[in-house]
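Here's a structure for you.
Missing here is one protein chain; the remaining ones are kept as they sit in the complex.
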Amino acid sequence: MSDQDTILNDVTQSEYKYGFVSAIESETIPKGLNEGVIRLISAKKNEPDWMLEFRLTAYRNWLKMKMPEWAHLKIPEINYQDIIYYAAPKQQAKYESLDQVDPELLETFNKLGIPLDEQKMLSGVAVDAVMDSVSVKTTFRDTLAEKGIIFCSFSEAVQEHPDLVREYMGSVVPPTDNYFAALNSAVFSDGSFCYIPKGVRCPMELSTYFRINAANTGQFERTLLVADDDSYVSYLEGCTAPMRDENQLHAAIVEIVAKTNAQVKYSTVQNWYPGDKNGKGGIYNFVTKRGLCQGKGSKISWSQVETGSAITWKYPSTILLGDNSVSEFYSVAVTNHHQQADTGTKMIHIGKNTKSTIVSKGISAGQSNNSYRGLVKISKRAEGARNFSQCDSLLLGDKCGAHTFPYIECENNSAILEHEATTSKIGEDQIFYCNQRGISTEDAIGMIVNGYAKQVLNTLPMEFAVEAQKLLQISLEGSVG
Amino acid sequence: MLHIKNLKAGVDGKEILKGINLEVKPGEVHAIMGPNGSGKSTLSAVLAGNGRFTVTDGEATFNGKNLLEMAPEDRAREGLFLSFQYPVEIPGVSMVNFMKTAVNEHRKYQGLEPMSAGDFLKMLRDKKQVVEIDDRLTSRSVNEGFSGGEKKKNEIFQMAMLEPKLSILDETDSGLDIDALRIVANGVNKLKNANNATIVITHYQRLLDYIVPDVVHILYNGLIVKTGGKELALELEAKGYDWIKEAVKV
Partner (left out) sequence: MSESIDSNTMKYKLINLYQQNRASILEGLPENMNRYRDAAIRDFDRMGIPEKGEEKYKYTDLMWAFGKTYGYAFKAHTINVDSSTLFQCAVPDLDTHTLILENGWFYERNNEHAALPKEIVACSIREASVTHAELFAKHYNQQAQEHPESVSVFNTAFAQDGMFLYIPDGFVMGKPIQIINLLRGNNPLLVNQRNLIVAGKNSQAKVIVCDHTLSHQNFLSNTVTEVFVDEQAVFDYYNIQNQHNQSSQVASLYIYQKKGSNTLTNTLTLHGGFVRNNVFVKLAEEHAEAHVYGLSLIDGKQHVDNYTFIDHAVPNCLSNEMYKNILDDDATGAFNGRILVRKDAQKTRAYQSNKNICLTPTARFFTKPQLEIYADDVKCSHGATVGQINEEAQFYLQSRGIGGREARMMLMYAFAYEVIRNIRVPVLVERYGELVERRLRGELSRCEGCFVHCN
C-alpha cells in the first residue's frame, strides 16, 4: 500500500484523536495569579533568587500591559484569576529509570505515539516529554551528552546550567516584549533547554512533546535553544490536549540563538484541542517564538503545521542580525469549524546581505477564520537584503474567511522585496477529475490540500511529514457536505 | 578587430576566466565551444561590460580602443553587439521606441543626425525581412511575452538594425526548434560581410552546420584549451567533452 493509501485508510474517525483524559493524579496549586503564586511556583521548583526576581519583574510589567487587540480574532475575555498556574503529575521527581514511571503516564505517551522507552522509540529522535507544568522524561540524554549536547528540561537547566540560562533567557524575547510573553515570564513552569556546542552536528532530531492533561490549568512553558558556532540542530515540537468544554490557555515562549554559521531548524506540529464542531472548548494558543541569527552566516528555519487550537495567535520570527544570515518560514495553517487563527511571521533584517523566504499556506473550512499576518522589515543598514514572500489561501466552503495582512517596511533601497498572495477556492474541475477516476470528494480534497501544502510539508523532518499529512486530512473532515 | 590578452575575470571573488587569449579579424567567424560552466557566457558578459563580473587581469581592445574601460553603451556604439542567451523582458518599453532610441544613440556617437521617423520606419520594415520577424512583435514591449524562439529572432533583428562590427551570439541556438534555428542562422549569414566579424558561443555543433566558422576554440575551465578549424567542432561532437577533459588532465 502506498503512503497515500495508508493515510486515506487511516482517516476514518473525524473526531479529535488525542482528546482522552489520563487518570493521573496531579498536584495543583490554587487558582489565581498574584505575587504569592509566583513565589510558590518558584519555591516548588527550588529556584535561585535571580530566577524569582526575573519572574516578579515580568509580573509587575504584565500588570501594566494590555491584551493586544490588533489581531483579526474574537477573543472572549480571559479571567486570569480563574486559571491554575501550576499542575504536575504526582511523583514529581525526575525518573531515573522507566520502571519508576507511573504506568498510566507511560501509557498516555504511548497513546500519543510518543513511547518514552528508548528501545521502542523512533530511532534518531530524542524526546523531552512535558505534561502540564513539568517535564516528565527526557530520552537519549546520555547519547547526546557524549557529544557535549545539553538537552534537558528547563527546570533542570536552571539548576545545572545556570550560567547558560542567565546569559540567554530573555535575550531574544524580553519579558516586556508583549502581554503574553510577560505573563509567561512570570509564571512559566517548565519546558526544554538545549545547547549545541561549537562545531557539533546534533546526530538526532530533538523533540519536545507538550501535553495538557489536568483541567482548569494553563500551560506556560518556555524553550531555549542555543546553537553555538558552526553547529546544527533540528528540533521539533508537538502538542495535544484532552477534549474539554472549557477553554484552556497556553502561552509559551520559544527563544533561539544561532551563532556564527550555526543552523537551526525548528518544526512544529501544533494539534492542541481545537474545540468541538460548535466551537465549544479548545485551547487558546498565544505563543511568542523568536530566533536571533546572531552570528554571520547563521540560519534559522521555521516549519509549522497548525491544525489545532480554538484560537491561535502566533508569529514565529527571526531577527537577522548577522551579515549573510538566512531565515525561512514555512507554514500550513488549517482552520475548521469555529477555529480562529492569526498567524504568520516577522523577518527583521538588520545585517548585510541577509535573506528571508516566507511561504504560508492557509486553509479555511467550516465557519473558521484564518489570517496570515507578517512583517518584513528592512532596516537602514541591511544593505543587499532580500525577501520573497508567498501567501496563499484556500477556501473550502462559503462560511469561512481567509485574510492576508502583510506589512512591508523598507528603509534601504538596495533591498529587493517581493510579496505575492492569492486566494482561491478548491478547483471544482480538480475534484471532478478525481471523482471521474473513482476517488470520493472527501479524499479528493485531502489529496488536493496535501498537494497544495506539499511545499511546506516537505520542509518537515521525514518522520513527521507523514504524521502532518494525516493531520491535515483529519482536520478537514466534515468540511464538505 | 578584437584582441584579448590574458583576460581574467570572475564574480563575487570567484575566478571564472583564467587567462583568455583571443584574436578576431574582420570577416571572420569564430566559434567558442565548451561544456557547461566553462566560462562561455562569462566571456560574452565581460566583453559587453556586464557590471556583475569583475575583470582582475589582462586586456581587451576593440578596434584599437581599450574595451574594458568603456561603459556598456559605448562598447555597443563602437560596434559590439551581444545576442543574449536570456533576453530580458522589459514591460512598458515598446520595441519601436527602444530601437529608435538605440539607433539614434549610435548615430549621435558617429556624429550623424537622428533619423527621421519615415526613414526609421522604412529601416524597421526592411530589417524585419532579414529575420522573418512578425509585425506583431515590434509593436509589443521589449521581449514581453515572447516565446523562446521569438526572443532569439528579436535579438538578430536588433543586430540587423544596429549593424555591428562584431557580434557575439551567446547560445543563440538554445531552446530553438529546427525552423527557428534556420531562420536565425540565415539572418546571421545575410548580415555577414568582409568588414564585420562574428563570435558564435555554443554548446552544440548543430548551429555550426548553418553558421560555418573559420576558427573553433574550445573553452574549458576558464581557458581556451584547443583551437582549430571547423573540423574541430565535428571531432568534439563525435568524441564528446570528456575527451577534452581527459586531454587537459594529461
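We call the chains A and B, going by the order they appear; numbering starts again at 1 in every chain.
By definition in this document, contacts are C-beta pairs under 8 Å (C-beta built on N, C-alpha and C of every residue); 3 or more make two chains touch, one makes a residue touch a chain.
Here the structure is a predicted model, which means the values were calculated and not measured.
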| item | value |
| --- | --- |
| Residue among A:A402, A:I445 or A:L460 that touches the chain left out of view | A:A402 |
| Hidden-chain contact residue, picked from the options A:I78, A:M243, A:A421 or A:V466 | A:A421 |
| Touching the absent chain when the full complex is considered, from A:S192, A:N247, A:Q304 or A:S393 | A:S393 |
| Which of B:F62, B:F84, B:F146 or B:Y220 contacts the chain that the document leaves out | B:F84 |
| Positions on chain A contacted by the hidden chain, ascending | 70, 72, 378, 393, 395-425 |
| Positions on chain B where the hidden chain makes contact | 48-52, 71-73, 75-77, 81-82, 84, 87-88, 90-93, 97-98, 101-102, 105-106, 109, 141-142, 158, 162 |
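In this section, only the chains that are shown with their structure count from here on.
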| item | value |
| --- | --- |
| Chain centre separation in whole Å, for chain B relative to chain A (CA means) | 54 |
